[in-house]
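Excluded from the complex is one protein chain; the other protein chains are retained at their positions.
Showing chain A:
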Amino acid sequence: MPAKPSNFASTGRSRRGEPFVWLTAAGLAIGVLLTVGLLGLVVTKGLESFWPGRIEVWKVDREGTLETVAGYVVQERSRRAMDGSAHEEIQIFRGNGELYGEKFLYVDQAQIQETQQPEDLALIERLEGGLVIGRIQSIQLHDGATVEGTSSDFRKQLTQRIREASDRRDQLEDIEKDRIGRNAKEVKELRLKEKLSGTSPEITARLEALQTEFAQLDEQRTEIRQELEADHLVVESIDGRPLSLPVGELLHVFRPNEVGFFGRIGEMLRRIGSFLISDPREANTEGGVYPAIFGTVVMTLVMSLFVTPFGVIAAIYLREYAKQGPLVRAVRISVNNLAGVPSIVFGVFGLAFFIYFVGGVVDDWFFPTSEEPVFKSGGILWASLTLALLTVPVVIVATEEALAAVPRGVREAALACGASKWQAIQRVVLPASLPGILTGVILAMARGAGEVAPLMLVGVVKSAPDLPIDGTAPFIHAERQFMHLGFHIYDLGFQSPDSEAAKPMVFATTLLLITIVVVMNLSAIIIRNRLRKKYATSSF
């Protein structure tokens, strides 16, 4: 029997439209690539800025004179000179600002005679003046004695002295910020009291006591300062010029050319650690970003505290109680559109409403005697409120959707058990929609944490050494200005006096901002998944 031709042979119809599948796949691929590229760039550049490279020494022939330069290669570039000839150049960071003026230098590759990596070169971090690169010679003590760099326990002594200096600086800070600050505050209050209700023997006595205390503190302060400036580290730069650095200003000494891979990893971790926990220095281009991390996290959390209840309550009314009609529809459309308003507009509103109006009223009522504005100036509270306003549409929309997604059966079951409408919402509907609500809060947090433009109007500053939460009463200072990572990036990249030196910090801070947003989102997602497991509704 001859085989019957199959009736199911392809006519090509099944492949119709397949190019569109490729089109959609390509669209996704581009999206994924862009995201991966962005993250990859930020992560590599960010981590690179912490990586301790080797210090190189170049002998450069500059029109006959031989110059020795030590430092790191920052970048390579091609330059076309006036006469049309091409030059390959490298940009070198050589530090030692007080010797050379410029910390960066361009060198023509063709002029380089010789490159070395001597082991004894040290990289010295200090409080002011930027990095120093050179050979450590000795420590000159205040009593005229010298500890030679060749002596066997030199390194141990140096480390010891640096640690002692750090302790002294802490003491100094405690005296200056805390104790003298408290003293001055009390003096101010007493003087005001004197002015308002006349003097009394107690006030005079107290003022005298405070003055004595201040004199003591001042003496201590001067003493510590002198101690900090007493000893000097003598360093010789690569071209033989001496540098004398007060030991009290040193932060860290590292010899990058004598350690191996794991030593470098260790140094990198140390740098990351100090980046995370120390205050900025040198107009933010050095040191850490701790106040900015703190400001960002606190502001985002406070914002969530405001935005969550506000958005959820609004959404409950809108979805559950309001009579659905043209008015509610109009409100809903407006809320959705609010999410698309440029954020700077919210900044302007925050400035006008929260700071000038609400802050003004608060100052008039509660701080009538204060000479400077307390709440009538930018602060973390107003910034959080402004961002809460900015993100409330996100929470409202998400909550409404979550409420609408709660199956009718669950509501009816609650009502059939004799629950009032509010009881049904409170005990059954809200818990069931909690995961959806949290999704909205997560989105709001992600948006709020990355927002910069409105913050610049309502409380973010370049440098705010006093954190909004600290050990001085009343511990929470909602009126204080604060630092923010997003603004910090902008400030480093575009407002810095030395934008070349700030470049690595820009990437490091960007990496950190992304990490913080990811961490905050992840923790919210974990909480949401827990709740989802707890309040999972069956499929009906």
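Criterion: a residue touches a chain if its C-beta (ideal position, glycine included) is under 8 Å from a C-beta of that chain, and two chains touch if they have at least 3 such contacts; residues count from 1.
In this section, contacts and distances are computed from a predicted model.
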Worksheet item: Which name from "Cell division topological specificity factor MinE", "Acylaldehyde oxidase", "4Fe-4S ferredoxin-type domain-containing protein" or "Phosphate transport system ATP-binding protein" does UniProt give the chain that's left off?
Response: "Phosphate transport system ATP-binding protein"
Fill in: Contacting the left-out chain in the complete assembly, out of A:Gln116, A:Gln137, A:Ser377 or A:Gln423
A:Gln423
Practice prompt. Would you indicate which residue among A:Val410, A:Ile437 or A:Leu455 is in contact with the undisplayed chain?
Written response: A:Val410
Practice prompt. Sort through A:Gly53, A:Gly263, A:Pro373 or A:Pro431 and give me the one touching the missing partner chain.
Written response: A:Pro431
Worksheet item: What chain A residues would touch the chain not displayed?
Response: 324, 407, 409-420, 423, 427-428, 431-432, 534-538, 540
